[in-house]
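One chain of protein is taken out of this complex; the other chains stay put.
Let's look at chain A:
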């Protein structure tokens, strides 16, 4: 018999909020949305640079907390803990939901292209937004470093028009699937609704001065826009959500970064190795320095 532990709260480490969205990273928005669908109270904090976002720490009623690296692991852990927001769907509907989630993620390439890859758009949009949290020179270094990381993660061999066309087609499919319904499946929101809120919501609310994507999405897909608005109003901005801890940037108690147990072990071994190297180096200088000097003098 599998015993599931009850999640009492969560801590979401994410990229900063902005442009009317809980985070500028769509995967962090999806994680927050799913926590709200599952009525799990949470707080947000800014993640350490370089982590696979979102990092979600699930705090259980009993036993140690669990750290989930990335959206996939977070969804799996939520299911294992009995918080499956798709539990009311039939098997066929679950398979359709998986397909639509994949479609939403594929369509996100257009946003990545406009926000991160096109240099001028990046300079006018995200660079200034990301730089707000840091002082000079980090305000210049950090956004560029994030951009290089995104470029490294996403190697795409496609033309801009092609990517834009594919995104339009994919969102068109979602629009026709949603139709006039409140949610994609049944009477309750599911993971597909959370994904649309995260990915489509971010892409449509981006405020890039020369960007065309947000305008195209907000005018071309009214049902999806309505869905994003509905989720924002019902789950993120109403008095009925008093049981949630409103997301605020929680001051970090310790400066130590959040690490999984495996990472912590690797970190400890690395630090010991570095200390060993330092001791060997200074020992060498201390013990072997005189003959070296004599050799040079001779």
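One rule holds in what follows: contacts are C-beta pairs under 8 Å (C-beta built on N, C-alpha and C of every residue); 3 or more make two chains touch, one makes a residue touch a chain; residues count from 1.
Assume contacts and distances are computed from a predicted model.
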item	value
Per UniProt record, name of the chain withheld from view ["N-alpha-acetyltransferase 35, NatC auxiliary subunit", "Metaxin", "Roadblock/LAMTOR2 domain-containing protein" or "DNA-(apurinic or apyrimidinic site) endonuclease 2"]	"Metaxin"
Touch criterion as defined above, residue of A:176, A:237 or A:280 at the omitted chain	A:176
Omitted-chain contact residue, chosen from A:39, A:65, A:95 or A:128	A:95
Contacting the left-out chain in the complete assembly, out of A:9, A:81, A:105 or A:186	A:105
Residue among A:153, A:210 or A:226 that touches the chain left out of view	A:153
Residues of chain A in contact with the chain not shown	52, 70, 72, 91-92, 94-96, 98-100, 102-103, 105-106, 152-155, 157, 166, 169-170, 172-174, 176-177
